[in-house]
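A single protein chain has been removed from this complex, and every other one stays in its place.
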Amino acid sequence: MADELLVGRDLTALEMPLDVESEVRPKGAARRWLGGLHPAYLLLIPVLAVVPWAAADVFPFGVSLATSILVLSVFAMSLDLLLGYAGLPSFGHAAFLGLGAYAAAILSARLDVSNLGIAFLAAIALASTGSLVLGLLALRTSGVYFLMLTLAFAQMLSAVAEKWTPVTGGTNGLPGVKSPELFGGLSVPHGVPYYWLTLVIAVICFYLMYRLIHSPFGRALIGIHQNEARMRAIGYNTRLYKLGAFWMAGVFASIAGVMYTFFNGFISPDDIGFTTSGTAVLMVLLGGEATLIGPILGTTVYVILQNFLSSMFTGRWQLIMGALFVIFVLFVRGGILGVWARVQARRSRGSA
Amino acid sequence: MALLSLNAVCMNFAGLQALRDVNISIEPGERRAIIGPNGAGKTTLFNIISGELSPSSGTVTLAGRTVTNLTPERMFRLGLARTFQKNSLFLDLTTQENVRLAVQAHQRQGHHWFQPWWAFDAVNERTRRVLEGAGLWSRRLEPAKNLSYGEQRQLEMAIALAGEPALLLLDEPTAGMSVAETASSVATIGALPRDLTLLIIEHDMDTVFALADRITVLDHGLVIADDVPDVVRNDEQVRAVYLGEPL
Partner (left out) sequence: MTADFVIVQGLNGVAYGLLLFLLAAGLSLIFGMMDVVNLAHGSFFMLGAYLGWSVSRASHNFWLALLVAPIVIAVVGIAIEVGLLKRLYRRPLLDQVMLTFGLSFMAAELVKIVWGTNELVLQPPDILSGQVQIVGNTYPVYRLFVIAVGVAIALALWTVERRTRIGAIIRAGVVDRQMVAGLGVNIGAVFTGVFAFGAALAAFGGVVAGPVTSLYPDLDAQVLITGLIVVVVGGMGTLTGAFWGGLLIGVAVTFLTVLVPQIALVLTFVVMGAILLVRPNGLFGIKLR
């Protein structure tokens, strides 16, 4: 029974264990204020801010690696909202990353508008439209049909990016993206300053998603994933909830897309294709579905592995990566967190 | 005025007549048992009342309002709740969460996306009361799949009650239970507020006689008896249908 991660269990790695007596509410004003998150986690932020920077001498790629891990983590977490929580197997999430990424790229490279706030607004607008359109169509289906539709949608957008050269730069993409600017024209250069900016955005996104998951809405999504028919019978308009989840996931993904573009200074249709969508799913499954930490872990492992493999086996690394996918799917169920949960369970059974 | 009434309800499934000209009228606060051999059409009847099925002909009225073709969600909003013969729980979620989701829906608090779920006092209070009433408070943090079968049936009913329904449909609530569990179940059902109207499908005759104000007997889609327990107990047709089993 410990084979499956307990979806929606009240005891996650980040929440305080509930008092068994009668209180449902976590103790301590600070925790309540944070929405249940243990204040100790706030300490992570300065650690994350300082470590890659301090280690830059020893590990020069650290900052760049850490930035890309943060950006892709937000992307992966947003996908997990769909995959793990709402139970919607989307294989086209790169579409939303792409909408955000291209919004930022077009604004900066073509229109010379590099203001981050404007880029976010544009990204959110595009992602909202896209998710509504796709949602209204795809959410009438489920399972495989849903998967195929999301995949087709993502491919369609990728094709638009490839063909619409005057706007999107065609197959060659859009280079020439400048550094993002904050309010008042303050430019954020590449390297450590951009890393800090990404850290702030990632923390905000994480916090919002955390609140979402533990909110009545988030719990309802979990319920829908578990037993949609019963949710309808107790009065939920499940279609609306799924659409809401779809929209939010799309918005967060598009925000990751904006950060992605500014990080690379460049975007191309390859970045937002089928492979990216599939890789995102892998990152979520690798870490563990239906948690927020899972996608972060999965992303970290994947990015580090990919960097390592591609520098060791240039040109062949995808073969090895593919083989690892296969081995992983066959033998590691529930991802890293799933394995950890099983180990914990066995240990507690052993000591009991 | 009757709370629920079925008028000339017929249900055909590809040539098979599951229900034939069924007329039932249930008063508010009444406890009605629906009995009959397997295949008599009892669950079909429930499905029609709760909105999962639309009858081939005939009407269903709830508190004077025609509800024949409404969906389960709409019926729920109108105050109808039901349990299912096969448990339909949220197995990986805790017992508490199973009930809380139902209460949350009923109190229309599902749209909040930023405040944490434990901050909604009204929802939590009602959840606690429902859990205590069903005797499940001590098991509230157990995943539903770890509950015993009897406890799961209790949970099934608790979820239905969470929505403060006016009419509750119980589909074989004691099916598969041990004697002790059945007794406990009967006690729980019996202790339900009298202003809650109950419709119970049952096979266990002791349960039926302990709880029912009136009994409706179905056989092959036809109502063959509809009266108080003592009369039904002595009805010739009913006894024949049950193959002379003493009632």
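Brief remarks follow.
Note that the chains are named A and B in the order they appear, and that numbering of residues resets to 1 at the start of each chain.
Simple rule for what comes next: a contact is a pair of C-beta atoms (placed from the backbone, for glycine too) under 8 Å apart; a residue touches a chain by one contact, two chains touch by 3 or more.
None of these values were measured; they are calculated from a predicted model.
Seen in the complete assembly, the chain not on display touches A. Only one of the listed residues, A:Val188, A:Ala245 or A:Leu285, touches the absent chain: A:Leu285.
Of the listed positions A:Tyr85, A:Tyr102, A:Phe120 or A:Phe153, the one in contact with the omitted chain in the full complex is A:Phe153. Looking at A:Ile204, A:Leu240 or A:Val329, the residue that reaches the missing chain in the full complex is A:Val329. In the full complex, chain A makes contact with the omitted chain through residues 83, 89, 91, 137, 140-145, 147-149, 151-153, 155-156, 159-160, 163-164, 273-275, 278, 281-282, 285, 315-316, 318-319, 321-326, 328-330, 333.
Basically, only the chains that are shown with their structure count from here on.
Those residues of chain B that touch chain A in the shared complex are 50, 71-73, 76-77, 81-82, 88-94, 96-97, 100-102, 104-106, 109-120, 123-124, 128, 141, 143, 145-146, 159, 162-163. By the touch criterion given at the top, residues 1, 4, 6-10, 18, 20, 22, 24-26, 32, 35-36, 208, 211-212, 214-220, 222-223, 226-227, 229-237, 241, 244, 248 of chain A touch chain B in their complex.
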